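Each chain you see keeps its place in the complex, though not every chain is here.
Each chain gets a letter, A and B, in the order it is written, and its residues are counted from 1.
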Amino acid sequence: MSKRSVLLHLDADDHPSVFDRVVAVDAGVDVLLSHGSVKVGQVRDLVHGAIFTRGPKDLNRTALFVGGSNVEKAEELYSEARKHLLPQYGLRVSMMLDANGCNTTAVAAVRAVMASVPYSGARALVLAGTGPVGQRVVSLLARLGCAVRLASRQLDRAEAAARAILCKRPGAVIEAVAPANPFDMSRALEDCDILVACGAAGIRLVDHGIWSKKRLKVVVDLNGVPPMGIEGIEPFDSGVEREGAICHGALGVGGFKMKLHKACISSLFETNQLELEEDAIFDRAVILAGG
Amino acid sequence: MSKRSVLLHLDADDHPSVFDRVVAVDAGVDVLLSHGSVKVGQVRDLVHGAIFTRGPKDLNRTALFVGGSNVEKAEELYSEARKHLLPQYGLRVSMMLDANGCNTTAVAAVRAVMASVPYSGARALVLAGTGPVGQRVVSLLARLGCAVRLASRQLDRAEAAARAILCKRPGAVIEAVAPANPFDMSRALEDCDILVACGAAGIRLVDHGIWSKKRLKVVVDLNGVPPMGIEGIEPFDSGVEREGAICHGALGVGGFKMKLHKACISSLFETNQLELEEDAIFDRAVILAGG
């Protein structure tokens, strides 16, 4: 009989995320070992405990998930954890990073775009494009062959984010913008097919009067708490047509995000080789959505 | 197949109570998510994690238990948790408060009284009536139609506790007393049918020479560590007659308390609508005791 599946769940927050814990349970994890308040210096021993307890042929039954509300800290924990795997001896476990749902949310947003319009060669504006979700949306749209405008309130931050993504995706077409007023915003939307808002809960990013005058084909708003990021979009929108555009709200996107999150957790136990981050999670989403 | 039952267990103590964890296991909980050192400001995210992960029709498989040695802090956590449910969207889970066993212990003590004497219209003296268990015993006896004397060492604290209970149970007959010597104690016991001691472990509250001269019908002592709160009562007493009164000790009451605690935890997963505090736990006890 195969060993019980064990998910080591590391989180830098005081309490390991209950959201992530329940999703792991519903994804079928047998034993969940959740640790909160994890510091980088503590990762080595935690990871060694995971890889030194089962032989290489059973290590597909152990996996590592890094979550938490602070994406930057989670990335540090994840990257530290990777250092302490010993793949040369077969001593490694599959890993997934989804702090604050950043990867599964960004992938679900991009998948909503893909399901709505022909995307290769399309033009997209991503609002709040410097945050963890925003950067991933920009990066994935660029991967799909879109020309992307990455918007932020501060131009220097937008430019820095754009440069970081270009390092990862050389040849991508990304332009940094910082629309400071309705006139700028209207210009940023010029010729755009796709508008995605990745802003914080309850913050309006663009008024209905502006985007409704454009010929947008798809609009996605990941803010589910009123006021909406994009005025006129409703949280439960899931492919609804508004002003000629196919619209998706936070909860509309959320259903697929949850399915994807669970599917990714389950897949961690298929082999001990996976590293599920932005691109690998995107690939899983394509399979999950049926191509 | 229905989802595994998940109990989110919040505790303000450094370590989440092992007592409460084992009882939850024995009540059949599939997955126990215990969090210690919980602060009020952390409750929102913990509760959101519980209600945003399963759809409304599956939320009866998730529940919340608030425990811990400090009843006041637990009440704050419980009350904070209730604020973050979203019943308007069906996003809520059943909840139970039993910090330090205060509710199940008080209910078990009152149920021992009910099993021993006709209680409506009876007169009761509750010693250490200002503590978490004592206040609940007074309140439940008042609900049953008893006239209750609430005793404490300090009269002002006894009066404050009595007022608080009267706010919740208008029309109840509660008198605050502060017996400072054997003479006062004897007077406080005048005409009483019921004596319940809710004091701390190892503290004598009333001597045998005093209570044995009265015509008490039932005596309950919740202190199980010698010296007893009521001299002459033994921890394992469970309906034993002494000096003409039916007597119950801490361990005698404890058996039913444990059954009740487990039955309450199990019932949390029948629906996502329960709020198990003093009165609702009392109602469960009546059913459990067979009416």
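One rule holds for everything that comes next: a contact is a pair of C-beta atoms (placed from the backbone, for glycine too) under 8 Å apart; a residue touches a chain by one contact, two chains touch by 3 or more.
This is a predicted model, so every value here is computed, not measured.
Because all chains derive from one sequence, the complete complex can be expressed as a copy number, which is 3 in this file against the 2 shown.
In this text, only the chains that are shown with their structure count from here on.
Distance between chain A and chain B, defined via averaged C-alpha coordinates, is recorded as 46 Å.
Against chain A, in their complex, chain B makes its touches with residues 3-4, 6, 8, 31, 33, 35, 37-38, 42, 45-50, 52-54, 62. Contacts from chain A toward chain B in the complex involve residues 14-15, 17-23, 25-26, 32, 34, 69, 258.
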